[in-house]
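The complex is shown incomplete by one protein chain, all other protein chains being positioned as in the whole.
As written, the chains take the letters A, B and C, and residue 1 is the first residue of each chain.
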Amino acid sequence: MFVFTIRRILQTIPVLFGVSILVFLMMHLVPGDPAQVIAGEAASPQTIEQIRERLGLNDPLPMQYLNFIMNALQGDLGTSIRSGQPVSEEVFSRFWVTMELAFYSMILSAFIGLIAGIISAVRHYTIIDVVVMIIALFGLSMPNFWLGLMLMQFFSINLEILPVSGWGTPEQIILPVIALGTAGAAIIARMTRSSMLEVIGQDYIRTARAKGVKERFVIYKHALKNAMIPVVTVIGLEFGTLLTGAVLTETVFSINGLGRFVVESIRARDFPAVQGSVLVIALVFILVNLIVDLSYRFLNKRIDLN
Amino acid sequence: MLAESTVQESMTKPSNPHIENAKNIFKRLKKNKAAMVGGFLILLFILTAFIGPFLVPYGAGEQNLVNKLQGPSAEHWFGTDHLGRDIFSRIIHGMSITLYIGFFSVFIAAIFGVVIGIVSGYYGGKIDTLLMRLMDVLLAFPGILLALGVVTILRPNLNNVILAVAVFSVPAFARIVRGSTLAVKELEYIDAVRALGAGDVRIIFRHILPNVFSPIIVQATLRIATAILTAAGLSFLGLGAQPPTPEWGAMLSDGRNYIFDAGHVALFPGLAIVVVVLAFNIFGDGLRDALDPKMKS
Amino acid sequence: MTTKLLEVNNLKQYFPIKGGVFGRTVNHVKAVDDVSFYVNEGETLSIVGESGCGKSTTGRAVLRLDEPTEGDIQFNGENLLDLNKNDMRKKRKDMQIIFQDPYASINPRQTVRQVLEEAMAIQDVVPKADRVDKMMELLDTVGLGSHQLDRFPHEFSGGQRQRVGIARALAVDPKFIICDESVSALDVSIQAQVLNLLKNLQEQYNLTYLFIAHDLGVVRHISDRVAVMYLGRVVEIGEKEEIFDNPKHPYTKSLLSAIPVPDPSHKQERIVLKGDVPSPIDPPPGCRFHTRCPFATEKCRDETPELRKTETMTGTHEAACHYMEDIEAGRHKAAY
């Protein structure tokens, strides 16, 4: 397990390298002169040259990448063109808002998804199963930004019981979390159900029944523990999806988080800000995947570590 | 005597392989009522995309500022927007855009994904490691983020949205196809044709590709649903199709500004997205059950 | 005068195990470790042994379905391992294989017609115009009807599929066929049909078989000579009668005695071996059987026995045990 952990951590290095290159190249893949793009069509040559100087665009490309990486490693993600503030500060001040949003949404998805999935599997082919699965299909098919708008309209505008926007108070948290967590709950419910059904068909479940184990324990002791192994992975991966789903939800509910920051920076073509925040989100995602993968290995004792 | 001869006849009659297989799949598909509903809806949507714009009462950009932000009525079934445009007509006009984005982006993604997946799975070794690390890098930008990156680089417009969504779908195809290729490669019939002296090209095209086709089709159908959602999201953020295009995400974005006075402006384009995405999801689920009962998402 | 069609010398097949922090090769599965044997033209040599003994790996290595680690494989006087990819491809016309699993060994999306057509097309053995006639002939040979030509594998039973697999192998007119557990997955009544078919085909076309199996009843029925493998090594080889009626190696003896006899009045002394087969990753030193052998001594652990002949063995019979003579003379007793 220890060797596996080390190896798995080492494996993320090329991925990190690739991600950093892609993020770095983002600015350079833009057709035309990045400095011109940032400054706008009407900018004077002097302004463009200034920007070029400030971003180090006159250096050779490998040199620029090296600087980018060295700075990033020291926590320096450059300066936002829009605000003139260091990007790292801008990102960090919003980071926890997005993490909170994603985290609460994950709790909600996992809770509802697991319960719905288990009920559906246990009541396989009954009307309950059908209803739960239809709801899940809807949950999967709804754009979270539209769901957010509809919730807002109903609860905040028509009923006036919950606030329209912002983040921090418990009331402010409810709607964005539901809007963001619904799709995840649907995915987890479907996954739990199919995983449970697959496990229930296994030989060792037949063994448990032949031992005289009560059906309730066959399900909750023998089947569930095995069925959870792939589901845990899905829940973990869902966190990444939630992180980016926040881009839309934060926009809808005017939450001052990292997601909305990315969108606004893109609109303003504030490249250092986009690069910085995309890099941070990707890093968090890679980290979460790593943790999920390790815990999957830990949970699944059947997997030969070789 | 009579019975015997009919049995003989039915036994000697050659049957066309492709029809035979398609027949079986269709038989299983037909049993899945939800899938049939999904498939029917998709056909209906395609039909609407082609002839709908000629049947609706208003043009996509036809403004009538006097009648702006009106609720649903006999005249305007889904009401009007802030420029007095008929929302129902705009949704019908937007159908072709939505389907175009969905089908085309997934088509591009599938082609790249299948090639990468088969090469990776069949040859293994260094090329496999390299390609899969590349996919890992793409997957490290979760969800819509990768599409956002592409749109950032390439300016927001419809075609770039397709490209963005395609790039974001490639790893999913590559991984599924690689997995299936690895599984099929291990089967004895591959060894049997190798033992006959078949080369790589024949093995890949005759024996692996047809047998990984089912998961590709299923994945493609489900991916269309995701692609439509992602594209709508990009447009909603103002980073996709630009107004006045009657793209549903962009219409929703407009509607957001009038949510306090006229909720219907946001309601109906969203419902349209839900219905279309739902149809693809249902159909994809049904296809999966029919093509390969053992395959799980 | 018998001629050797296939001669395998010092064949080794090691599969690397990746591990450690950097995923380097840390060890090998020594699936086949220094195996030599030959097959005469027109005869059947069987390789028997329990799972993991390397019998199937040997077959695959002979056909270069997996590239062998070491050794040489003379087929018709030519070393197969010297051939380049293209020449090997042509050579495959002469050497075919029939697999175990009738459900996995035919492409589920091809009809029998397509399966056979493809085989002939790859090696271009029959002119296009004559292929349909040849297919009909093949189906007739393996006991299928011509009306079954356009059927898919799923429309056949396991035994019928195995017949399709045999027809595919015959389609290129091979000299030599490897039967890799070809009847193991079939029910007894069907197994007998396929065994009889294989025997008849051998006479009809003067085929040479390398027959890989774990069922000793089947092996006795079909073989001329038998090789017994244990943990990657041949421990005993010789004429069928010698192996079954005059076994010398303790492993062969215990293997034969372990098989239940379908006769309730039959009582025989059974040698029940202790424990499991050790891992081929770190096989025991010396004689690989010494960890389970009731006769094992210090010497067995230190020295690897070579295949050799004793006075009481006839024909080409050889076995690899230090104590064959002593056990036979009763000088060396079992420890349990």
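We adopt the following convention: a residue touches a chain if its C-beta (ideal position, glycine included) is under 8 Å from a C-beta of that chain, and two chains touch if they have at least 3 such contacts.
The criterion applied here is as follows: contacts and distances are computed from a predicted model.
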| request: Among "Multisubunit sodium/proton antiporter MrpF subunit", "NADH-quinone oxidoreductase subunit K", "Peptide/nickel transport system ATP-binding protein" or "Cytochrome oxidase subunit III", go ahead and choose the protein name stored in UniProt for the chain not displayed. | output: "Peptide/nickel transport system ATP-binding protein"
| said: Touch partners of the unshown chain, restricted to the chains that are shown, please. | reply: A, C
| Quick one: which of C:Leu170, C:Leu256, C:Cys300 or C:Ala320 touches the chain that's been left out? | C:Leu256
| note | Given C:Val8, C:Ile190 or C:Cys287, the residue that touches the chain left out of view is C:Ile190
| query | Where the complex has a chain not shown, which of A:Thr79, A:Asn226, A:Thr241 or A:Ser277 is the residue touching it? | reply | A:Asn226
| Contact footprint on chain A, counting only the chain that is left out | 202-204, 206-215, 222, 225-226, 301-302, 304
| remark: Omitted-chain footprint on chain C covers residues 50-51, 157, 159-160, 187-193, 195-196, 199, 214-222, 244, 254-266, 270, 272-273, 276-277
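Heads up, the rule we're going with is that only the chains that are shown with their structure count from here on.
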| said: Quick check on this structure: which chain has its C-alpha centroid closest to the centroid of all protein C-alpha atoms? | reply: B
| query | What is the chain whose Cα centre is as far as it gets from that of chain B? | reply | C
| request: Can you check how far apart chain B and chain C are, centre to centre, with Cα atoms defining each centre and the answer in Å? | output: 49
| What whole-Å value do you get for the distance between chain A and chain C if each is reduced to the mean of its CA atoms? | 53
| field | Rounded Å distance, chain A centre to chain B centre (Cα mean) | value | 22
| field | Residue numbers of chain C (touch at least two other chains) | value | none
| said: Please output the residue numbers of chain A that touch at least 2 other chains, ranges allowed. | reply: none
| request: Going by the contact rule at the top, pick out the chain C residues touching chain B in the complex. | output: 60, 63, 65, 89-90, 92-93, 95-97, 99-101, 104-111, 114, 118-119, 122-123, 145, 147, 149-152, 165, 168, 172
| query | For chain B, which residues count as touching chain A in their complex? | reply | 133-134, 136-137, 140-145, 148-149, 151-154, 225, 229, 232-233, 236-239, 249, 252, 255-256, 259-260, 263, 266-267, 269-270, 273-274, 277-278, 281-282, 285, 296-297
| said: For a test of understanding, state which residues of chain A touch chain B in their complex under the given definition. | reply: 14-15, 18-19, 22, 26, 29-31, 137-138, 140-143, 145-146, 149-150, 152-153, 157, 190-191, 194-195, 198, 240-241, 243-245, 247-248, 251-252, 262-263, 266-267, 274, 278, 281-282, 285-286, 289
